[in-house]
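Not every chain of the complex is shown here; the ones you see sit where they belong.
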């Protein structure tokens, strides 16, 4: 029973959110014109599917988000490793990251466009600026907390610092790094959509702006639900990767109950 | 320096904490271990045995004094060294199975191919009684089983110097006896020098060519007691030999003196 | 014996200086008003200092309230979801769904319910800060040392007491990391929400500078947002040093 | 062989002729290979131009003026649309029934919506308010993107708003709001035409490619005239490119007072004066500095 429930929890959650939405819509607390019910939203989605614009842009956005996530994860983990290897870099980059982290992408767009143009470089910049921090911060914290005995085991075996890093610290830190990657998955979707809104010509974010500027409210909300669906999809992928890479941990913590 | 000396501790001192918190632990440790010898170390809980072992292994630096391995000062873990840590539950890698944990230690060994290493690991796991558990993760094993995996890992490296920190604390008497013989056998086969920290005086004497008794904190070497029982040991016969009983008595005597201090 | 100053002690100043130097070089080589160098930004800071301070005050007030609301809700919630495994797992996807909503896209929604005033902006900020806090708290309490929980259970601690006295301290290191991300997210979203809804705040300042192509002025504003981030992070670091040293002990002798 | 021309634009009604002409192959026939890239804000369009990503830019007239003021070397080269009283008014000021505001005087003390700080609506509000003798500090401005205004008005979050189409029409058609148009036009005085949307380029491009810009202007004018003559085609274009619903598309008009797209320096000066009055001009600038007269 619970097993079946857990297997379909993505669907359960989606239904839960949709039901909640519909309940608010039906309650009449806000005008239906600005808060349309689920049927109207589905209708909007159907129209966008019929014209092909939804699938086309969805693929673009998902592809970008996935690329962004991979980039942000790899870069974030690389920075975390670097921080762990060098106290100098650690202290210095900590300052830099504190300074960069709260910079809103919207605020640097003209400068960014000037330096990077309107193409793929701009997307990558915005995505990295926003989503690198989860893997980096969680990774750096996790690497610092690896049990002493495990590191000593590596040293005693005569492993080089690099080998200790990649064969002991990294696997030990993986579970917590994945917590960061999971956040990065959500954030990279946000970043892609925001980038598409600010500078884009296609993708879900662009469509979102276009639809709201042509006063197609149900479509706008349909796109919001698409974004949420993307969030679940990406989280699913992250969980899959987590199972492959840190299956031991999933089972260990799962088994203890 | 004797030319068969392989490991040497010279006036090791170490304190933890700073200022008022400062607590001297090792207070001038001196001893030598000859190549191929089996040395047991006994001492009261918290006297600094683990601290000493870490310094010998080059895993931590003493405040003053020096460790020499094959005549060279030790600052890094030297080639040809293996340690079985006291905290078994933390020293195994939770993301590796028992077998993988053992294979991990085979770096400079004769087994080169994957299959050879696997076979050797399984052989060692069987020797510690964990044949059926090769595929289990550490957290699927009982405390004593984890400790035996740690021993198998220590033995797998076939190092010249093997440091064992209470490796049998969590196993039952029978298993313990078996493990003792296993360690002795392999030590002889690979001509290993061993240093064993233990709380079991019988074990200390049974295994060793020499027992080092440490004093209470601040710690120094209280006495070194040679054990003259030859290289072949037997769980029944050896323990009944006069040499055994004599050495055991001497170690006990020495240890007993802690008691009065303890109460204070 | 221990040198008073290690090279790493200079890193927090040195590394940003290197970055600034690279920036200055890049800016000098393009010499466009759309890509001002550090000197121009310094000038802009000088000119706009008082305006920025006033606007930053308005922004930070909202950030503090929004963040406090988020923390008060998500930390207990995260621990609870982590402990009540089934419910937590069931609602994980809801978390992922909400986490993915881009702030500009939810502005219209929030506005429908909360109007255009401070309430709306604070809601947005709280929402943004809640996500990393919730995720890290949830992960931390889901995956924590089971021994500690066995001890708590054997002592017959109530669910609530266990959460407060065992789960919370055990999860604190990861929560602290979550806080770092949440503070950044809160600052970031407060600016975004001000660009879209506001009447005052540093976001208004930024947008005005941007519309006027005072890029240097905009960066001056961003500089203060960044500085806020740095101050908060320094506080968190101090907190970690003071209260979470037990978690990071591996550092000392096992490098 | 055709000359490559890259245009970055904001999606709006006045750019429709360009898009229609492009898809009809008009530019190609005139020897221009037009690549039209959509941008999402005035500053973004300017940045694309400054970085060399685009040759021409299209947006409202305020962003390029601000850019020039701050040292970005760009020049206005074409006027795509105008406002002129009494019927060519793109910008409208709408109040809600609930607010009780019936004229521009009534705005005093109320919450008014504008689309961005330092943008078109701010200039419009300031110009109209100062003409009516109301100080900026006497109103409560709220920044709201156009799409959110209608909901905000219906929910009572703002009392009056500056709007353009299609949002203006949508609000006017909404019976719940009971909207009233209390004023119109970006500038209060529209007895002579006021500059609306413009095309601009860098000084360098203007000097080196005058011919291409002129050709582009000629093709655009021709396409615009065709669309003006055929309302159905205009509606179809609005549906196709902007994505409007048929009802909303019906409200689209092309505000054109002249047959050519050339710059008129007096119009530019009029806008600059208004900006100066509204204290939105950080330093003085002359119309000659700002506008080229390449295209006619």
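Labels for the chains are A, B, C and D, by order of writing; each one numbers its residues from 1.
Everything below uses one rule, namely that a contact is a pair of C-beta atoms (placed from the backbone, for glycine too) under 8 Å apart; a residue touches a chain by one contact, two chains touch by 3 or more.
Everything numeric here is computed off the predicted structure, so don't read it as measured data.
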For the full complex in this file, what are the copy numbers of the chain types, given as a label formula? A x1, B x2, C x1, D x1
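Please note the rule applied: only the chains that are shown with their structure count from here on.
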Which chain has its C-alpha centre farthest away from the C-alpha centre of chain D? B
What pair of chains is linked by the largest number of C-beta pairs in contact? A-C
Measuring from the mean C-alpha position of chain A to the mean C-alpha position of chain B, what distance in angstrom results? 48
Would you mind pulling out the distance in Å between where the CA atoms of chain A average out and where those of chain D do? 37
Could you say which residues in chain D touch two or more other chains, in rising order? 43, 46-47, 50-51, 145, 147, 151, 155
Of all residues in chain C, the ones touching two or more other chains: 32, 34, 108, 112, 195, 210, 213, 215, 253-254
Could you pull out which chain D residues touch chain A in their complex? 8, 11, 37-41, 43-44, 46-48, 50-51, 53, 145-147, 150-151, 154-155, 166-167, 170, 174, 176, 242-245, 248
List the residues on chain C that touch chain D in their complex, please. 32-34, 107-108, 111-112, 115-117, 194-199, 204, 207-208, 210-215
Could you list, by residue number, the parts of chain A that touch chain C in their complex? 2, 5-6, 9-10, 12-14, 16-17, 29-30, 34-35, 87-96, 98-104, 106-111, 114-115, 130, 133-134, 137-138, 141, 144-148, 151-152, 155, 175-176, 179-180, 182-183, 185-187, 189-190, 193-194, 197, 205, 208, 212, 220, 223-224, 227-232, 234-235, 249, 253, 256-257
